[in-house]
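Of the protein chains in this complex, one is absent; all others appear in place.
Letters A and B name the chains as they come in the text, with residue numbers starting at 1 for each one.
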Amino acid sequence: MKSFTYERADAPAEAAAAAMRTPGSRFIAGGTNLLDLMKLEIETPAHLIDVNRLALDKIEPMSDGGLRIGALVRNTDLAADARVRRDYALLSRALLAGASGQLRNRATTAGNLLQRTRCPYFYDTNQPCNKRTPGSGCAAIGGFNRTLAVIGASEACIATHPSDMAVAMRALDATIETVRPDGKTRTVAIVDFYRAPGSTPHLETALEPGELITAVTLPKPVGGTHIYHKVRDRASYAFALISVGAIIQRDGSGRVALGGVAYKPWRVEAAEAEMPRGARAVTTALLAGAKPTHENAFKLLLVERTLSAALAQARA
Amino acid sequence: MVKVSFKVNGQARALELDTRTTLLDALREHLRLTGTKKGCDHGQCGACTVIVEGRRINSCLSLAVMHEGDSITTIEGLGTPEKMHPMQAAFVTHDGYQCGYCTPGQICSAVAVLNEIKAGVPSHVSADLTARPHVSVDEIRERMSGNICRCGAYSNIVDAITEVAGRKA
């Protein structure tokens, strides 16, 4: 880990301004991913701005019937919130399927969205990786890529986004609120938040330098049966091979977002029109254009069958 | 170097540390409280679990300097060989450990898990999200899954925790 200077921020705009003032700054909240990567010098900030004391840890109802979730709300608290459990069960379920109790106690809402990939080649600094070292190549393509992306990838990168929470947020049409170093705020719909890898896989989100996430908002509840089915190699404390987040209405309509298949939570609204025709039809539309590798081609069938399970569960 | 003060096992401690020092290394290397273990240093095993402000966390993925003013409980703060915490005693009775290296983390986690269930925090295996969770072997297994025991004492650990939970109820 490279040495760095450290400060505590007291207000969001001030934190964003501080980030612009000091080159090489990073915000730290839970630290559960950033510190992990700093130990391996995959992240090498020169300055850390501790945002844990910012008053961004509330979950509040909004006038339109939605919910505003402070950026610093810990995963445990978000999952345990009575309103989330009742109205946005998908979110609660997704959070509880992720990481461990210890990690969820620290990990924050914003940090969860900003997790970096768990591609093993990204994690091994001896290996080429365009995300870690732009232009160095991608060792995962042609290597061990059983866990990696089947869709939306590029010649430069086949990493997946590891978040479970983000899958639920995508299905729930969340919006991300930010503050920029100049003090101005803006909102970004989650659909626009993650950048496709293309030839610049190191650029991952729509955030600008110094921009700080302050909250995530959810529109008013949409009802339906909420199912988050995470499929992994062991029963707990593991990243997804794939996950299916589904909201299924009584009339058979619904929404589906996938984890573990792409650089972002994968949702194609048009595919949801196929819901009444069943899992195979939805999956075919949802994963049209998928380019799996020999090792991860199983994910296509796994998505279909997991969605089948979700539909069966909703019917039951 | 930065100054940081926190309470460990009820005692006020002030340290001057390299900013890079994790809470885990502050405990083990600076305060010489070596009961908290370093198994992976990357949040992948749970051996470093301590209780901060009443919540269990992985001390390896937290900088010491981020804990200014916090109250920290480590395995040493739960009990001593002469006066063990009920959870420690139950681990001995049920042989809920073998090599002992993951054990302090398992015990800190176990103590916190029972409090989490009591506080109504749901888990991945809670069937009804809107209901209060209660202690069951499935709940314990899921909630303890962030603590890896390579010796494979899981079955006994669950017995130990179940016993303590029953005693409490």
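FYI, a contact is a pair of C-beta atoms (placed from the backbone, for glycine too) under 8 Å apart; a residue touches a chain by one contact, two chains touch by 3 or more.
Operating definition for what follows: contacts and distances are computed from a predicted model.
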Going by UniProt, what is the name of the one chain that was not included in the view, given "Peptide ABC transporter permease", "Xanthine dehydrogenase family protein molybdopterin-binding subunit", "Thiazole synthase" or "4Fe-4S dicluster domain-containing protein"?
"Xanthine dehydrogenase family protein molybdopterin-binding subunit"
Identify the residues of chain A touching the omitted chain, counting contacts across the whole complex.
1-3, 39-41, 118, 120-121, 123-124, 126-127, 139, 142-144, 146, 229, 231, 233-239, 241, 278-280, 298, 301-302, 304-306, 308-309, 312
Interface residues of chain B toward the undisplayed chain are 18, 20-21, 25, 28-29, 32-42, 44-45, 47, 74-76, 78-82, 84, 88-89, 91-93, 95, 97-104, 107, 125, 137, 140-142, 144-158
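Convention: only the chains that are shown with their structure count from here on.
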Whole-Å gap separating chain A and chain B, where each centre is the average of the chain's CA atoms:
27
For the complex, which residues does chain B have touching chain A?
2, 18-20, 22, 41-43, 46, 49, 55-58, 60-63, 65-66, 68, 109, 112-113, 116, 120-124, 126, 129-130, 141-143, 145-148
Per the contact definition, I'd like the list of chain A residues that touch chain B in the complex.
1, 3-6, 8, 28, 30-32, 35-36, 39, 48, 50, 52, 76, 79-80, 82, 85-86, 89, 92-93, 96-97, 99-103, 105-106, 235-237
